[in-house]
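I have placed the structure first, in the form of structure tokens, so that the comments after it can refer back to it.
Left out: one protein chain. Kept in place: all the others.
Let's turn to chain A:
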Amino acid sequence: MADEESFREVAQAIGETLMVDPATITRATTADDVNGWDSVTHSMLVMEIERRLGIQLPMDKVFDLADVGELVDLVAAARSAG
């Protein structure tokens, strides 16, 4: 359940930061699939997720992810730790 909620939050944050429809985001979505997703907007996305959920994501991991699924897992882990 926590995973689903994390996914929803991440998809909403992606939608807001990158101005895309959150419904088009899946766990398999990669940065290359979404227009406008680059290193600067990725850091904005991370800040947006942290702000929404009041969590801190680990810097060393959050910039080295393969897809949205891995980001969601990282968010879920940070939420359960918090």
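To be clear about the criterion, a contact is a pair of C-beta atoms (placed from the backbone, for glycine too) under 8 Å apart; a residue touches a chain by one contact, two chains touch by 3 or more; residues count from 1.
The definition used in the following text is that contacts and distances are computed from a predicted model.
Set against the options "Lysophospholipase L1", "ABC transporter permease", "Thiol:disulfide interchange protein DsbD" or "AMP-binding protein", the UniProt name belonging to the omitted chain is "AMP-binding protein".
Of the candidate positions A:A23, A:V40 or A:A81, contact with the hidden chain is made by A:V40. Across the interface with the omitted chain, chain A contributes residues 19, 30, 32-33, 35-41, 43-44, 46-47, 51, 59, 63-64.
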